[in-house]
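Everything below concerns the one structure shown next.
The complex appears here minus one protein chain, its other protein chains still in place.
What follows is chain A.
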Amino acid sequence: MSQILELRDVDAFYGQVHALRGVSLRVEEGEIAALLGSNGAGKSTTLKTISGLVRAKGGSIRFLGEEITRLDPHRIVELGIVHVPEGRRVFGALTVLENLELGGFTKRKDPAFTKRTLERVMHLFPRLNERAKQRAGTLSGGEQQMLAMGRALMSDPKLLMLDEPSMGLAPIIVKEIFKIVRQINAEGIPVLLVEQNAKAALKLAHQGYVLETGQITLQNRADLLSQDEKIVKAYLAN
């Protein structure tokens, strides 16, 4: 298997706060990698560092064999990494369609391609189709998550990074979202999935990483990780 993304000894700071301490992880072709950890562990920071929103102070990040550690966020998106941020961050005052248009923004693809991608997204998320002209702010939490994911797919990503897509959603919606993540992955898009909901995430993922106060403390195949005693005790107990 060839690798899509590799982080090696990545350090990141917020002022004096040392948020990532030598984080190393990789995402292989076609797989879903889950990044687990409790609140404040540094999961979001890891994604932000990959997408360039936070600058890595040390270490290296390679994507499809290319060094991207010091690139600007928009350059990284152009290369194909799309980050669906924590809390969805859809544009509430804009319509669903306008939100999706942003996804196709950086890729100046031909209109035919944009149209096809839009159809694909609408097919994947029929609810978005029904609400295309509605303001995104009026959508439910689950629909907003779908919109955020649909928006990401519009830019034809080569790696999709999802930051806690299940946050604040009812179990039944979470199930639906995760099913769609699996579907997206089945189409060949590798996914880096950040979750506090470790149980569900490990069911979905091929590989799992556990982050604690900025350091990777465990990593293994997801099925093995979900049997790991420490994991079960710390993250899967309820």
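The definition used in the following text is that a contact is a pair of C-beta atoms (placed from the backbone, for glycine too) under 8 Å apart; a residue touches a chain by one contact, two chains touch by 3 or more; residues count from 1.
Rule of thumb we're sticking to: contacts and distances are computed from a predicted model.
Candidate names were "Signal recognition particle receptor FtsY", "Glutamyl-tRNA(Gln) amidotransferase subunit A", "Transketolase" or "Branched-chain amino acid ABC transporter permease", and the UniProt protein name of the unshown chain is "Branched-chain amino acid ABC transporter permease". Considering A:G30, A:G59, A:P85 or A:G141, the position touching the chain not shown turns out to be A:P85 (whole complex). Contact with the omitted chain, checked across A:S38, A:T106 or A:Q196, is made by A:T106. Considering the full assembly, A:P73 is the residue among A:G59, A:P73 or A:G141 that touches the omitted chain.
Of A:S51, A:T69, A:S166 or A:N197, it is A:S51 that touches the chain left out of the display. Those residues of chain A that touch the chain absent from the view are 51, 53, 72-74, 76-78, 82-83, 85, 89-95, 98, 101-103, 105-106, 132-135, 151-152, 155.
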